[in-house]
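The following block contains the structure, expressed as structure tokens.
For this view, one protein chain was removed and the others were kept in their places.
When the chains are written out, they are named A and B in that same order, and each has its own residue count from 1.
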Amino acid sequence: MAPILSVRDVSRRFQGLTALNGVSLDVEESSIVGVIGPNGAGKTTLFNLLTGFYKPTSGEIWFRGSRVDGLPLHRIAAAGISRTFQNIRLFSNMTAIENVLVGQHLHLQTNIATAVLGLPATTNAEQHAVEVAVAHLRFAGLGGRENELARNLAYGEQRRLEIARAIALRPKLILLDEPTAGMNPGESDAMIGLIRRLRDELGVTVILIEHQMRVVMGVCEYITVLDHGEVIAMGTPTEVQNDQRVIEAYLGTGHLKSGAAE
Amino acid sequence: MEQWIQLTIDGITLGGVYACIALGYTLVYGVLRMINFAHGELFMMGAFAGVYTLQGFQDHTSLNEDLPSLTITAAIFMGIVVAVVLAVLMERIAYRPLRHAPRLAPLISAIGVSIFLRNVMLRYTNARREVYPDVFPDGSIEIGDVSVSYIKLFLIGMSILFMVGLYLFIQRTKTGTAIRAVAEDRDTAALMGIDVDRTIVLTFVAGAALAGATGVCYGMYVGNAAAGMGFIPGIKAFTAAVLGGIGSVPGAMLGGYFLGLSEAYTTKLFGAQYKDVVAFVLLVAVLIFRPWGFLGKREDRRA
Partner (left out) sequence: MPGWRQHLPRPLTSAPYREALARFRETPAGANVFRFGPYALMPVLGAAAALAPTFFGTRMTFLIILVALYVLLRISDSLIGVAILALTLALLPTDMNSFEQNIMFNVALFTLLGIGLNVVVGYAGLLDLGFVAFFAVGAYLYALITAPDAGASEWAQTWDVGLTFWAVLPMALVLAALIGVLLGIPVLRLRGDYLAIVTLGFGEIIRILLTTEDYYTGGPRGMFLLPKPPFFGRELDTAYELYLVVLVLALIAVFAAERIRNSRVGRAWEAIREDEDVASAMGIDTTVYKLLAFAMGAAIGGVGGVVIAAKQGSVFPPDFSLEISINVLAVVIIGGMGNVRGILLGALLVIGLPDVLRDFSINFWAIHLDNIGQDYRLVIFGAALVAVMVLRPEGFLPSKRRVAEFREADLLQEEMAT
């Protein structure tokens, strides 16, 4: 089966700095893939390229049989890729449910004329959208928090609201940038459960950037390791864990060892 | 041919003024990513400070005739002082509390400051012009068929002097280095021990000093000061800053002269009434085709 996402020899430079260098990566449909690597390895940059925030300096990105690099952000979203952000970027002065409703933008039809007329069809569609949004929030474990302003949510809730908003797009592929950052072990476990459900219940392909080895090993079926903008290893969690170059790259950071020990 | 040379000289004269004001926009934009809408009014207030100083000398002494160089220097100094004081106040009152507010807030606040200053002066002067005493020697030098008045030469020279001064300040002094560091990356600069608040104030001070001094020289050149005089030059200087690449010091200078010359030639080619239109046409054109300007850096969105 053809991969849902295919990154082909992609590089990205910022002035002098090469953030990504010749990265190639295939992702199978309905898999959960981890991207790991030390800070500054280029993981977030990879996500930014996949979602159109940056354009690659060279290389191609193919998604479901068509080329998406260089497309504007909203076209990539429409193609079926959505994401969360390492530094949470919610619409902070909007309520939780409004955030999710914005995520449904592509699946609603109301325009200026129909909004002004306010015909029953429009009102019903809006009502339905609200119900769908509530369902998304409940999926992400935010039932009951609909009317809270995003900025007033607890940190962990904000991370989950980002996921609720991302699934509101009904994506084929979802990119999670450090979803458990700053969470305690209990919260991380809940997040692992949520990530699995994304795939198992919604059938979404997941790529996640993660630092906690416990999470990576626990949820990812396949792992790509980045270091200094290059892929230094890929494979199953066990293969990667025993890869000499990975161990070297992490030497001194202690991440892998402490993670593996858990 | 002489006419074109004459136009070129006019363009350089005006361009120097635009460049000096544009530097203030660019510096403040560099450190705060904010357009200081009220910057043109600092230029205007400088011109008023200058005219009142010279009128004071006129009324109470004979120094304007005996020692014009002294009174002119004093006028420029007063222009600088007034503009700097106002700039510090406006930063403190209208901008600093909004540093973390949504991006529209400081912009609207700046527009408020601009409207306020302009109309305070409009009331204070009863909407009349204040005429500069005749301190500067009349006359001109002739080169072939082209004649250039002394005051024009003075304005050209002063604007170059101010710019060189500012350039050295930015490049050679510790404060200048701090300003550049804050413009590059405020958080990193703070980590390296730079007092960001103080640096931002000093950036306003530097831009204001330049605008105030230029205001006095420009006022002497046109012969008066008026409440509305900062508005159009302010917008045009902003255009110059964008043309050159906002945030770039050499860009602001280049943009200023480019705009000054474009305007001078437009007067000849299309008629004087289109003089003010050309700046905006250029602004829109550059924003479409090269939004980072001649010398600016492209900025990626951050994620």
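Everything that follows uses one rule, which is that a residue touches a chain if its C-beta (ideal position, glycine included) is under 8 Å from a C-beta of that chain, and two chains touch if they have at least 3 such contacts.
These figures come from a predicted structure and were not determined experimentally.
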Which displayed chains the unshown chain touches: A, B
From B:G16, B:G30, B:P106 or B:G212, residue that would touch the chain that is not displayed: B:P106
Residue among B:R123, B:R198, B:K268 or B:K297 that touches the chain left out of view: B:R123
Hidden partner chain, touching residue among B:M44, B:A94, B:V182 or B:I200: B:A94
Where the missing chain touches chain B, by residue: 34-35, 37, 93-94, 97-98, 101-109, 111-120, 122-123, 235, 238-239, 242, 273-274, 276-277, 279-280, 283-284, 287-288, 291, 301, 303
Positions on chain A where the hidden chain makes contact: 51-53, 72-74, 76-78, 82-83, 85, 89, 91-95, 97-98, 101-103, 105-106, 108-112, 114-116, 118, 122, 126-127, 129-131, 133-134, 143-144, 146-147, 165, 169
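The rule we apply is simple: only the chains that are shown with their structure count from here on.
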Averaged-CA centre spacing for the pair chain B and chain A, given as whole angstrom: 47
